[in-house]
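A short write-up of the structure that comes next.
Just one protein chain is left out here, and the rest sit where they should.
Each chain gets a letter, A, B and C, in the order it is written, and its residues are counted from 1.
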Amino acid sequence: MRIATGGLIDREKPIRFTFDGKPVTGFAGDTVASALLANDILLMGRSFKYHRPRGPVTAGSDEPNALVTVGEGAEARPNTRATCQEIYDGLTVTSQNRWPSLRFDAMAVNDLLSPFLAAGFYYKTFMWPRAFWEKLYEPIIRRAAGLGALSGQPDPDRSEKAFAHCDLLVIGAGPAGLAAALTAAEAGADVILATEDTRPGGRLLSETVTLGDQTGREWADRMAARLAAMGNVRVMARTTVTGVYDSGTYGALERVAEHVMPGEAPPTCFWRLVARQAILATGALERPIAFPMNDRPGILSAAATRTYLNRYAVSPGARVAVFGNNDDAHRTATDLAAAGVTVAALIDTREDATSDGAWPFYPGAEVIETQGRLRLEGLTIRKPGGTLRIGADALAVAGGWNPALHLTCHMNGRPVWQEDIAAFVPTANAIPGLTPCGAALGTFSTAGCLEDGRRAAEAALDALGHSPKPIDLPDAEDTPYSPPATWAVTAPGRAWLDLQNDVTTKDVHLAARENFRSVEHMKRYTTQGMATDQGKGSNVTALAILADATGRTIPETGTTTFRPPYVPVPISSMGAGHAGKGFAPERFTTSHEASTARAAPMIEAGLWYRPSYFPVHGEKTWRESCDREVRMVRECVGVSDVSTLGKIDIQGPGAAEFLDLVYTGTFSTLKEGRIRYGLMLREDGHVMDDGTTARLGPQHYLMTTTTAAAGPVMAHLEFVAQGLRPDLDVKLTSVTDHWAQFAVAGPRARDLLNSLLEEEVTDDAVPFMSCWLATVSGVPVRLYRISFSGERGYEIAVPARYGAALWRLLVAQAESLGGGAYGIEALNVLRIEKGFITHAEIHGRTTAYDIGMQAMMSKTKDFIGKAAAARPGLTESTRERLVGLRPRDPANMPLPGGFLFTKGETPSRANAQGYVTSACWSPTLETHLALGFLASGPERMGETLRFTDHLRNRDFEVTVTDPVAFDQDGGRMRG
Amino acid sequence: MRYSGFKVFLEGLRGQSGWKPVWRDPEPKPVYDVVIIGGGGHGLSTAYYLAKNHGLTNVAVLEKGYLGGGNVGRNTTIVRANYFLPGNSEFYSHSMKLWEGLAADLNYNVMHSQRGLINLFHSDGQRDAFARRGNAMINQGDDAVLLDREGVRSYLPYLDFDNPRFPVYGGLLHPRGGTARHDAVAWGYARGADRRGVDLLQQCEVTGIDIEGGQVTGVQTTRGPIKAKKVAMIAAGRSGQVAAMAGMRLPIESHVLQAFVTEGLKPVIDHVISFGMGHFYISQSDKGGLVFGGDLDFYASYAQRGNLPMAEHVMEAGMALMPMIGQARVLRSWGGIMDMSPDGSPIIDRTATKGLYLNCGWCYGGFKAVPASGFATAHLIATDRPHETAARFRLDRFATGRGLMDEEGTGAQHNLH
Amino acid sequence: MRLTCPHCGERDLREFAYKGDALALSRPEANAELQAWHEYLHIRDNPAGPTRELWYHTPCGSWMVAERDTATHAVHRTMTPAEATK
Partner (left out) sequence: MADLIARPATHGLLPIEIGSVVLEDAQPEAITWIAPYNRKKSAVTRTLGGFPGPGQVVEVKAGRALSVGPGQALILGAPAACDDAAVVDQSDGWTVVALDGAAARDVLARLTPLDLRDSALSENATARTLLGHMTASITRTGPYRYELMVFRSMTQTLIHELTRAMKHVAARARLSGPG
């Protein structure tokens, strides 16, 4: 119910939203939970396992119960904490994990079966009959999985990511965080102050404390305004630091626009914060007490009760009982009474507790049972002298505090037990550069937090080399913390620990009985702490129960730890901007537009796009186009964009020696103006890449790599230059993007060039494997006479700005000669006919020996990979080595990925002799052709083998041939 | 105590009071026939098969922390047999057969779920490589189906087929691939070994390996010296430190691999999906969490935690492949220490020291190997001969270059497999 | 994690590629025994603690040696390969 006055809500701004279709009205400043409570709606969810009715127990991100789906359509957000979601006009909120309705949930039958569904029961059953597990039991279990549901629609990917750097990151903006931020900012440090809340203040917004002559919230507002006015401070509200990573890197989730109707602003931003120093001022989380039937809607933490009361002007009930083991229970009763709410009873586990309030007070008493189904109706207490039933529609539980130390565990820090506050605190130096303070360190008074925040900031400033300036901190309450006395109430009935996963104290006792005595075993066996709240409220209590069950102290039993993220982070936040084409950069060649204008399908080649083929009118299949393009190159002339191949400019007095080291062959003897094919090995003796390298000058080479290996080869060359041979004076730079490069191939390639170039091309002047400079329409170009098709071939390179124009010109000239453009399908056929390899063959497991290039490995000089290539296992003749394959029936295609077997053998692993790597229809030879690897291949020329492709149901005979199927002596390309 | 539905029912009626410890906590004996260093999945399964297959029950498993606390309890639970190189093929095929009978064998429901695994491909070249893999799987006697784009769509309609950076060309379906409940595997083997008399010694860290005249004689531990004629080092993630106690240096580099799980969600992903272009794989657990992972963080690490760039890359791949999961929230991330070998394949072998055995180098594929690894290692320890399914996992293959199993084709750089 | 490129200064991990143990800089002589090559290529000290390793700063093309702790991820020092092999 709403309290008539007070709170940080704007009563002038009513907000209308719906919950399960029904209209609800709250005020600006409300969360879904506070607005629903204001409307006396306590039932907000169902638990995971037993589908028990549940209401909120917290007012923050540690909420295990009140999880709802907000919004509709593709961006509906399941499992949203009603305790954090701010309301806005038009918001739709839907409850989860119930059918047909939240009030009546058929799956609540599980609760009746709960005696049989104890921790880990599924490990012990569902095993018979064997087939039933996958056919029957598992599907039923899986159907019951989860709480909320995804929309099933593709997320529109509207969130964003960003980076920010600072000297000091202050995590949390309660009294400690504000004092720390102010201290650091006044000293001139660059500060980021991040708070999960919508505004700075922390618990000051929830409590009725005073700081000096101001209320807590007034002071917080003044401090926030002061910080916001400073140029060196960035206050990040609605921002939860989710993870701590190495070297002062923090992940943070900012809810940018989840509090407004979806619009153009990104819903969230995932921040990568880099801070030289950081301060952990995350406060503490109140813990529950495990008493029988402690899960009913209306049973809340006392701290949350005060938050609802003081911040949202909402009471969870009209008659509220308070149960606690420390002084916070009394504070809660005081606040309730001050707000005009009836305090049904104050129950304190401590026998020596006293109270002067005007409410029924029961010291030395415990709650041993509660009543009510969809909301609390009453409770039974055990007090000195007997039991008593108390009517109440809400119960606030004060179980003591756990420092919110979660982030200190992210780098393997193990919290340590501090007996005087009966809580775990951060271990010292858990995170380099991060200083915990305030309640996160176990300091629970307001004055203590302020002072601790200042101390932490001064330590951070010292590490940063800044001198602190004195700042004034107000006087504040400094009552000593009364350590909580109990964890659980011993009484019959189920007492919940992990509310969402329905883990009770009985489950922990069962784990102990079955010898899952390690905390990790207990958690994994019972699923304690595995729910969406990650055990923020319950883990420490569960540990205490396990300690009790196994007769050990808490420190003997173990500790609690937490992994990132602190709060769950949407995949659409951490992966923002990467749906669709955003996943990886796109690289376009200069001929791209011209290719797509001709309806060429563009194929991904690494990050590049390359044309598959260029269909002409009347062609119905890619094969028709491809065959035509192959014939065009073989019979006339074709033009193809080869700009995607890597091009590395290599210069310097040491360039020749450098190339001799990185290639198997010798490049120091290459003459200026000539080109040589090069094979590059990894140091482990296997082939890394191949390509041609031209000598442009005495100390100047241009290396070509394959498209795929351009980046790795560049890094490799830099490694050799900087790491292995820094003595060589050699300079490397990639020029891949500077040049647009086009292959002109075919018997009429020279004619085509001569129609463009100002100086005539003759074979005497430019024999095969030579390069020269020329001009086209006054633009200087580089020309290379090389061939990947087996025909007379040239590659013409022009600065990229002229690429589009030159491509159009080349295609036009080719067409005027009867040729045209060809794509990578034809390029592939042309090279298979010639037995030229690609990464289909040099797939990382092949040696120069395997591909028949052992002769290219110089015997007279060292080169990368030489020693390892000489290992006995890499030179055995029985290795699978490159061969050509031709089907006995030319119509059969030996598909790549199919296997080779000795004729007559069954196609099994033990019998496999090799496999096919590349295949095509050769319009030139009018047969299918293939390349593949075959055990002892070159020794088996002419042998008939069995080809089998189980997947595509092919089984026929092929003959082993030389890899070069067309123009074996190379006369066509040499011209 | 035998587990059954009836027993669960009975205990339900009597308030779960009759369950007995799943394993004992014995004191170390001074002498064992076999000592296994490492109480993870592989160590526990080795102990189990030593007892079951070879009748060796005077065996101790020494675990410095708690049983199953290493990688067997921190992985993405995928079980598959889709390798293509001889050596791996027969081994993982054998493992799959053991998985299929594991719950019955152990009398412990490891929740092995053969929901089908689909490896997606995004180019003709990748299709050809997966075709080779699929054919190799069938050559081995396992199952594989090559799906075209529409075939993939019929299984996984929620992938981005409309505007992807790397279009789906098809996929290799491995119908028997799937998942299992990781902790249950460790606990099931532990319970099975304990019931056969194996001593499982937790909080027992090995501090030295005793070798006399080229023969192993026992180990030094934090719970005192233990004598044994045979000692097996099965401590993937810490292989180097353990082997160093025996004076060995290994071809292993340790790396961190992260994994992630989201909040529980109603069932939405029925298969295990692997997206090679993005180094991303995902399945949905029986509790509803989307369990997914990616590639190594790529730097040497023993820290069991990763860093943001790789975590983000994994989420980015998820958004690219199936933007439908965008509103799922990542609940927890963790990291494991991967024993990366130079060819990406494991080692199960004798060592130069008599009676000392080595099981390591599982890279990030160790979980699915747990049954066959234990089976083969037990055979090796008991007979001093490699089991036929693991005969190629030799330590000397790197020096000789003979029988390398480099499935990724990335060569002798440990972190690239 | 953040590393310091000898040329560019301190940068985010995502700008770097890791290339294994820094022993890769100590390439054996061409005529060394196969065992030396085997150790160079495959065998690793793999310490759970301080180590020296090779990193590549992708944007600027610098190789560097980092002294880093594999247990804590603390980066103690980075230097050029030339400085490292002095």
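We adopt the following convention: a contact is a pair of C-beta atoms (placed from the backbone, for glycine too) under 8 Å apart; a residue touches a chain by one contact, two chains touch by 3 or more.
Please read all numbers here as calculations on a predicted model, not as lab measurements.
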Task: Displayed chains contacting the withheld chain - done: A, C
Task: Contacting the left-out chain in the complete assembly, out of A:Ala108, A:Val260, A:Ala318 or A:Ala870 - done: A:Val260
Open item on the list: With the missing chain put back, one of A:Glu160, A:Glu815 or A:Glu957 would touch it. Which one?
Closed with: A:Glu160
TODO: Check the options A:Thr18, A:Thr553, A:Thr733 or A:Gln968 and report the residue that touches the missing chain.
DONE: A:Thr733
Task: Residue of A:Ala547, A:Leu756, A:Ile832 or A:Ile851 in touch with the missing chain, whole complex considered - done: A:Leu756
Open item on the list: For a quick check of understanding: of A:Glu419, A:Asp462 or A:Glu586, which residue touches the chain that isn't displayed?
Closed with: A:Glu586
Task: Residues from chain C at the interface with the omitted partner, ascending - done: 6-9, 11-12, 14-15, 57-62, 80
Open item on the list: Could you pull out which residues of chain A are in touch with the chain that's been left out?
Closed with: 160-165, 190, 256-257, 260, 263-266, 272, 274, 577, 581-582, 584-590, 608, 649, 651-653, 722, 729, 731, 733-739, 756, 776-779, 798-806, 809
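Just so we're on the same page, only the chains that are shown with their structure count from here on.
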Task: Averaged-CA centre spacing for the pair chain C and chain A, given as whole angstrom - done: 26
TODO: Mind checking the centre-to-centre distance between chain A and chain B? Centres are C-alpha means, answer in whole Å.
DONE: 22
Open item on the list: Please output the residue numbers of chain B that touch at least 2 other chains, ranges allowed.
Closed with: 303, 307-308, 342, 399, 412
Open item on the list: Residues of chain C that contact two or more other chains, please.
Closed with: 1, 12-13, 17, 19, 34, 41, 72-73
Task: Touch list for chain B against partner chain C, complex - done: 238, 240-241, 249-254, 298-303, 307-309, 342, 398-399, 412-415
TODO: Can you check the complex and tell me which residues of chain C touch chain B?
DONE: 1, 12-14, 17-21, 34-35, 38-39, 41-48, 51, 53, 55, 68, 70-73
Open item on the list: Help me check something: in the complex, which residues belonging to chain C touch chain A?
Closed with: 1-2, 12-13, 17, 19, 24-25, 27-28, 30, 32, 34, 37, 41, 54, 56, 58, 61-63, 72-75, 80-82
